[in-house]
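For this depiction, one protein chain was excluded, whereas all remaining protein chains were kept in their positions.
Labels run A and B following the written order; every chain starts at residue 1.
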Amino acid sequence: MALKNGWELVVGLEVHCELATNTKIFCSCANQFGDEPNTNICPVCLGLPGSLPVLNHMAVEFAMRIGSALHCRVEPSIFHRKNYFYPDMPKDYQVSQNDEPINVDGYLELPDGFRVGIERAHMEEDTGKTQHMGSSGRIHGANYSLVDYNRAGVPLVEIVSRPDIRTAEQAKAYVAELRSILVATGASNGKMEEGSLRVDANVSVRQPGHEYGTRCEIKNLNSLRSLTRAIEYEANRQIDLREAGERIVQETRHWNEEDGRTSSMRSKEEAMDYRYFPEPDLVPIAPSAEWVAAVRDALPLMPADRRRLLSEATGGELAPGSDPIVTIVDQGLDALVLGAVAHGGDGRRAVNRVANEVVTAEQGARLNIAGFAALLVMEAQAKLTSTQAKAVLVEMMETQASDPAAIATARGFQAMDSGVAETLVDELIAAHPAEFERLRAGDTKVAGFFVGAAMKASGGKADGKLVTGLLRQRAGL
Amino acid sequence: MSAPTRTVVTVSTGDPGTAANIAADVRAGRRTAVDVLAQHFARIDAHEGDVHAFNLVLRQQAGEQAATVDAAVAAGIDPGPLAGIPVALKDNLCTRGIETTCSSRILEGWKPPYSATVVQRLAAAGAVAVGKTNLDEFAMGSSTENSAFGPTRNPHDHTKVPGGSSGGSAAAVAAGFASIALGSDTGGSIRQPASLCGIVGMKPTYGLVSRYGLVAYASSLDQIGPFAHTVEDAALLLENIAGHDPADSTSIDAPPPSLVAAVRRGRADGVPGLRVGIVEELSGEGMSSDVLARLDVAVDRLRTAGATVGHVSVESTKLCLSAYYLIAPAEASSNLSRYDGVRYGLRVSQGAANVEEMMANTRAAGFGAEVKRRIMLGTYALSAGYYDAYYGQAQKVRTLIIEDFRRAYQQFDVLITPTSPTTAFSFGDKTADPFTMYLTDVCTIPSNLAGDPAISVPCGVGDDGMPIGVQLLGPALSEAVLLGAAAVIEKGN
Partner (left out) sequence: MSERLTRADVVHVARLARLTLGDAEVQSFTLELADILAHAHDVASLDTAGVVPTAHPLPLVNVLRADVIRPGVDRTEVLAMAPWAEDDRFRVPKILGETT
């Protein structure tokens, strides 16, 4: 979506990712979503006087995986205290990494090849959960709040992008891609609906070539839909202000899903003074070169690499960012495609069949790779029409059968001889002169009618493409 | 204040003897832990009303613990190296199910759901906890006058302060309410009250004793340490609380040192060849003459026992007080944020329209003046635009101090200074001007900033008849050396 009057959108995203560890970042309480309130708590994550944090090995490991997958440098790092008062934060400071984060300076490659810079991906602890009680159920107008500390101390990695994003669609693609990367590393379950991924967007507008405008940070973006809607709303709000000659105030704004607007969070002049200082209860993290290399080497292929491999399997006929390839990677069906190609199947046909007919990982799991490859070969050799091939594929998934030839034989499938097809087409033209006249007059939609009729007459054996070709020939198109 | 009286333990009938003796007797079945405890409770009953060493006396629990120890002995089971020793706990150490207040209104009534690692280790070693001792609120002070529950009096003279912040623990041991005690030392809070009350007090190397369960004042400076009548008892107690704790990330991962043996060696063999350096910056200006006279006596004792003595300049000690009063309040301002009326302790809701106001009103009502002063100071020192000049700069000074000490320890094995510039002062003497009070920690603060161990050992009395301690400092993990040298000074008493 382009902005009005030539304005350019500038977006940087901060994504908070809850790590899929067994325990919290600084204590041995379970990191578990959805449990009874205040059941996964201990002196440490409640911030009780005298308690001390001890860093979870796996949280560091996951943070390093995320950094490596985002092409960051993994560096020696320390924790800081970020001081501010809030009832869901048990110590009234958040232990976070400030100026020496574990991962710096990477990038994320979108399916279309565009690279979004990653400034940093640092570790920190999550806060508890506050429920606002009162008529509205929202923070504004609530009479009081109830706090559950089960989530307090859940390990987070905050991934901060550079302000490289230029459209709302790109922001959405970035989050979707990041989500697949996080899931691929095993560091996250990627469930946005459970709050495992939470996105804040820094949005500003400018005229191309000008300096960055003043930005606003939008919070509470809990879905990809909210993300794009909020960015578009906010961009237009800022443009309207700028065009009216007003200044943008740098502030944090809250996205309201119901009314589709962003609104200013209460601005507190002291809110920005977090009084960071090094956390004295923790010691520095200095991962050895061996540890960093071991983490990097153990990473599975990332989505961008997998898309590239699939594209290569089609001989480059399909781009890495093409829809079918993106679908296959999203669903984790790469192995089916690459396996079929290894068994002699045609890459492009394999990609299209998997993306359009198999679609889901569950379906894919029901398919025998060698059998799928054999089906592709039969189709390529014109032993089956594409309609027949699809029907065989559906049956293979339904019955988990592995021999497509047997199914084709049982169904009496064989490609129709071209002579028989010509006879059939001529019979149909004779039977439907009015329709044929319309076709001749250029109404190509009528071709569909004839193909359908041919299928019916032949019991599904007719090759749709062949019938269409013959019709066009007869009609002189 | 009552007229000057004394409640100090003197060797007489009914003296329970040293902690080491108590444990040896109880383990051997010569005495029962219940009897030993009764002796201490008798002293508490007689004098606690004057001294006010305790926020809470654990009469019932202590009786049960002592009975358990005796039952173990009777069953032929060794109750542990601290069997039956009555110990007092500074009231900033968490004790499960038992009120832990830090002498603050804001924590009044709070019962932690867990015990500090040191408290668990003491119980496992057979010690008997007799009570929670008074302190300057959140350990911020040098006289115990900042307690929300009233001051503790020096057992040697009830018109004088016991020192602080661990004044209650020092007074409890000096008055014979407990045989030994635990305190915490952030800028001298064990050593200074030990000196003012005439007992031994030690701040171990940072990381030697787990801080888990010690309510934090300034996390990078706080250390738990022992109070005792004798150097050997201090060593015995330290030996049993030291050692790695996986619950404290800053805990040193090494086996605990053998300390009692070092004390006995020092007492028997002296300190032949030990190089002792008198710190020039802390042995002249600002120190009262009687304190300096006792420092000379201590030096003579070491020399007589085989030490070589010289003078050394540790110039950056002059910066320590300033650096400390930037670092400690900064960390404290953050550590004390959690007292916000949400999860435990005091809440003042009246007149609060929202949670922010509730927090601010609770903290205003719950904290005393000195705590507020340090929170304010620390918040300012960390705030935007001032971090580099204050906190950041103080952290660099810390580096200079560490380097200065490292140089000094190339020439000397241990350094010696007074513990406190004066003997115990009178109530109210230093409360009018906060900075005057801060000056009493000038000798003790450097080892907290450096993370090094230091011990205060009694060495006679001053012109006013009040106790004077001298301080020995050493490099990290030199506890055995310090205790051996302290035993030499003690032997001359």
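To be clear about the criterion, a residue touches a chain if its C-beta (ideal position, glycine included) is under 8 Å from a C-beta of that chain, and two chains touch if they have at least 3 such contacts.
Computed from a predicted model, the values in this text were never measured in an experiment.
Although it is not drawn, the missing chain touches A, B when the whole complex is taken into account. Only one of A:C29, A:A389 or A:L439 touches the absent chain when the whole complex is considered: A:C29. Per the touch definition above, the residue from A:N38, A:Q250, A:T444 or A:Q473 contacting the chain not shown is A:N38. Residue-wise, the contact with the chain that is not shown comes from B:Q393, picked out of B:T159, B:S288 or B:Q393.
Contact with the chain not shown here comes from a single listed residue; of B:C102, B:M359 or B:L472, that residue is B:M359. Mapped onto chain A, the footprint of the missing chain covers residues 21-23, 27-30, 36-43, 45-46, 54-60, 76, 78, 85-87, 130-132, 134, 138-140, 142-149, 253-254, 263-266, 270, 273, 275, 278, 280, 282-287. Counting the whole complex, the residues of chain B in touch with the unshown chain are 110-111, 113-114, 206-207, 220, 246, 249-250, 252, 318-319, 321-323, 325-326, 333, 337, 340-347, 349, 352-361, 363-364, 367, 372-373, 375-377, 379-380, 383, 386, 389-390, 392-400, 402, 434-435, 438, 449-452, 476.
Throughout what follows, only the chains that are shown with their structure count from here on.
Across the complex, chain A is touched by residues 92-94, 100, 102, 107, 110, 112-114, 116, 211-216, 218-220, 246-250, 330-331, 333-334, 337-338, 340, 342-344, 355-356, 359, 379, 382-384, 387, 391 of chain B.
Residues of chain A touching chain B in their complex: 43, 46-55, 81, 83, 85, 87, 90-93, 145, 147, 272-273, 275-277, 280-283.
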